[in-house]
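With one protein chain withheld, the remaining protein chains of the complex are depicted in position.
Chains here go by letter, A, B and C, matching the order in which they are written, and residues are numbered from 1 within each.
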């Protein structure tokens, strides 16, 4: 297979395009996904190739987009729905949580809703209100949904194709802050990255940094700085939050004896709490220090002038790791 | 002050009635709250006393109920909105999370939305689908909301009055399973139970059981059974999940060295995870055993025939405490 | 043209069968007598099926049940007008349509008795499970209608909801999307005048629900929902329009909930006896029977025989659902995902352990 250097946004687009070529039941729908090619250009060129019957500009109505997708998915299509920003998914929560997440279970398998809900998420782009949010914890607490968050172009394409094929409703979170930050080799044609497998983004022996999406890169950066201090940090890119690769997580933390979890969402009842609780319960005797969390504050995501004081950054991660090392 | 024996449902009603007598800006609105007196009779008699301008039967639209409340609250009223069941709050999530929770912060104090969102929650009444859910984790992860959950009539009345007076948007969760299960002395007239204070429902020295709402009583029952086994369990009724009384929690767990958290909502990323993570981080060296969680499974809440296999029960709590004691 | 009219609209109402059982032959030149009998039998059957559920509930053998008493004509007419290939997306008060569309009656009992297997219909039956979150099903109707259109199937999606459900935002988004996409969808409102204790006048200031169609550029029509012939005509026309790519229709079927909202409700708390008796006179079954008798198609003897047959059938349904093997406790994990994540495998084992203790 040949390959090209692609950004995450391009890799996402290629995933849809390649899968649509293979599977005629795959549809793309959402606001501005057609002629405009998506406000982040993540659906660029799709309407030209597949037409307006497979790349559907919908009315401005998130509940409607998911409600339509439920109807389409239960009767044989595989919709890939876009929420323009994760901050605008709330109007669709009833359709996602009360219907898409439950259909298979409540009909004991008779109907199901295989669909992907693509959502650019997270901070770092200095936009207006409601454009920077990370709501993964809500989706992870709701039974019946899968949640994937790539941190690089290769995974973005491979995980999105896995998501489309998965048979379940998948929340697919795209780190918009690094949508176009860098390019990496991405194979042409469809391939999959398995769900439920974390990636060791950097090996280390003193402390495990657990992260996903854009925070993976901040952790890699912190790990680099830590190595100068003589601390060997392992960065685990979780990628797939449900199904979750607890084996890799437990293995890493068993090895290092220390864990710092990093996410953008508010700390309280964020997914970091689940990871910390799980690790603390299972590895109590192996922990050399308490599991620390570096997260967004328990506040509204601030507007751009103060945004940098909200998002987890290298400094905060370093402090957390140091306190862990010194415990 | 004289007192009467009231159920939780009656105490809730009395709280609204007494506060409406004192404060003309308090309104009650929701589906069937007027003439019908609420499907659980929690607003019975209010429309007769206060009229249809203060006890408002709304159209069947949860987003509308909260959207109206935002408009009412920001301009001087104190709405007490009812969601008929917590399972039906999803359509209102955008209004609650994007607006009510944020108004004060995003206007730096100029406008605020003092309101209470009453929600009967939880299992145990064998109803149709969507009538048994507990979504507190979603509200606790969302900055800007207070979350209260009484477990008895006295607290129900006093906490609800605190909520109405609080100045913030408060999610008030009512354990419908024990709405009418028992009666206790409740003082006449308005009084408050402070937010942010947990209650020690039973003292003990070997293991802390942390719970709220209907699960408090299941824990009390388990504690009784444990005492026969020679295990002294302390039951902490959290009551106020945000603000949270971490001092009382930490004190209790420091004393016992062991903690089991019990809630009805699914385990993964439930509020139990936050508590376990927080306790494990702060008391790592004092813990004699890993913090355990006894929760709902990570499944859809089952229909009545299998409901008993879903909800945390005495047996499950006993096993968790025993495994903690034997660790 | 400084002051001009940019939109003009009217909303029609159809009635064919009057209270005395007389048919307006201009509107319905050929009444299909075969069908009339079929509809009548189905409505009788459904009334017995419904009242049995209420008795079972009182005996603790059934969960909360939403009665259909008085709404049989809407449900029967739509159900009988549908083809096998049409999809049904019910709300929670349409057993009469579901059963006419082929859903095994005992499964509906099982569902409301608290068994998820009751929503696992035979594979060839094109029917969604009931939707309890009010209004949330409207968009599924739009989505299925779009699905059929995209596949170029000559079939329609029929989605039901109550008068109260028209107040939810999802009604709006569903109708609007169906209008834009010209989806193969028929939207049927069972306007039974009440949403639990809230009368229609507190639900909306609109004079009719059918006129809400004007907001979406979609044809809307009001119909006497207790008039099974008018319902049939309107349903057929809307189904035909949908199947042939003519786009969606909104039908407001004006009927009345003669019973309580559900077995958990007591309607006497909030409504007058006088209103109930007004509507009892408009009972859809009575009207049809008057017609059938006047045409010599039905008599007391036939009624007796048929009622006996129906009672046997109802008993069979009870027997069928009550003799289902108890559901496996671990089945609450089944079908949560296409394959169970390891965390759930673990939880499932814990439950099995607990159960086997």
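List of remarks:
Here is the rule we use: contacts are C-beta pairs under 8 Å (C-beta built on N, C-alpha and C of every residue); 3 or more make two chains touch, one makes a residue touch a chain.
Quick caveat: nothing in here was measured; it's all calculated off a predicted structure.
Annotation: of B:99, B:131, B:176 or B:217, B:99 touches the absent chain (contact as defined above).
Checked against the full complex, the candidates C:8, C:30, C:272 or C:300 give a single residue touching the omitted chain, namely C:8. Residue B:70 is the one among B:70, B:89, B:190 or B:317 that touches the chain missing from this view. Screening A:57, A:264 or A:278 against the full complex identifies A:57 as the residue touching the chain left out.
In the full complex, chain A contacts the hidden chain through residues 31-32, 34-37, 39, 57, 59-64, 87-88, 90-91, 126-131, 267-268, 297-300, 302-307, 309-310, 315-316. Against the chain not shown here, chain B presents residues 27, 53, 56, 58-59, 61, 63-64, 66-72, 74-77, 91, 94-95, 98-99, 104-112, 114, 143-144, 146, 166-168, 196, 242-244, 246.
Mapped onto chain C, contacts with the missing chain fall at residues 1-16, 24, 26-27, 167-173, 176, 179-180, 182, 202-208, 210-212, 214-218, 222.
The criterion applied here is as follows: only the chains that are shown with their structure count from here on.
Farthest chain from chain B (centres taken as the mean of C-alpha atoms): C. Taking the mean of the C-alpha atoms as each chain's centre, chain A and chain C sit 40 Å apart. Along chain C, residues 116, 133, 136, 169-170, 331-332, 336, 343 each make contact with two or more other chains. Residue positions 63, 91, 94, 98, 105-106, 143-144, 242 of chain A each touch two or more of the other chains.
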